[in-house]
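Of the protein chains in this complex, one is absent; all others appear in place.
On to chain A.
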Amino acid sequence: MIKYLSLIAALCCVLNTSAQEIDADLIAIKERMDAVNGFTADLKLDLEAPFINMPTKHASMKYQKGKDIKFSSNDFVVLPKRGLDFALSELFEHPFITVNRGEEILHGISVKVLHVIPIGDESDMALATLYLDTQNQRIAASEITTKKQGTYKLDMQYAANQDSLPNYVEVSFAIEKLKIPLNFMGSDTKIDRKAMRNIDTKTGKIKLKITNYKID
C-alpha cells in the first residue's frame, strides 16, 4: 500500500514539475539583457577577506554576446567566478524551474523573490534565489548555491532607474582556511592554531565599482 502511495506521490511531483513555467518577469529581464550585444567597462576592485590584505585594484572587462567575459589588468587581480554574468547566460544554460517565493523589501524597493531550481545534473548550480526588481526589469540581488564552489551572495546597485547594467556589485562568498606552506613563512611567523581553527570558513567580499560602460 505504502509503495503505491509513494508511486502516486512521485508521479504527482513529476507532473507538477513539468507543468512549472519559467517566471515571466525573469524572462522579461533576460530578454532585456539579450538586447545588449556587448559592452566594455572599467572595474575598481576591493577585496575584503579576513586573512587577505589587498590594495584597491583596477581592471577592464569586455563582454561579447555568446562569449565569456574577458578581463585585463596591469596588476594582479582577483575576480569572482560568479556574479558578473549580467546576461544570465549561465543561469539559462541548463533547464530549470522557478518557484515564486513572494515579495520582499530590499534597499527600500519591493522585489520579487524567485527560487531557481535546475532540472537534471548538468548545471553546477544547486539552487539560486533571485531578487527581481520587476519595476525596472533587472536583478537586484541573488544568492547562488553551487554544487562545488559554495554559496555566493550578489548585491547589485544601479546608477539610474533605466539602467540594465549595474554600476556596483558586491559579491559575498565563503572562503576556506589557508593552507600555509611552512617554508614560505617569515622565520619569526608564529602559527596561531586556535586562530587558524577559528577561521576555518569565513565570509569574504569583493566590491566592484563599474564605470565607463560602452554598450553596443
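The rule is simple: a residue touches a chain if its C-beta (ideal position, glycine included) is under 8 Å from a C-beta of that chain, and two chains touch if they have at least 3 such contacts; residues count from 1.
Here is the rule we use: contacts and distances are computed from a predicted model.
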**Report entry** Listed names "ABC-2 type transport system permease protein", "Acetophenone carboxylase delta subunit", "MaoC like domain-containing protein" or "Sigma-70 family RNA polymerase sigma factor", matching UniProt entry of the absent chain
**Finding:** "ABC-2 type transport system permease protein"
Query raised in the report: Of A:75, A:122 or A:216, which residue touches the hidden chain?
Result: A:75
Query raised in the report: Which positions on chain A touch the chain that was left off?
Result: 51-55, 59, 71-82, 148-150, 152, 173, 175-181, 183-190, 192
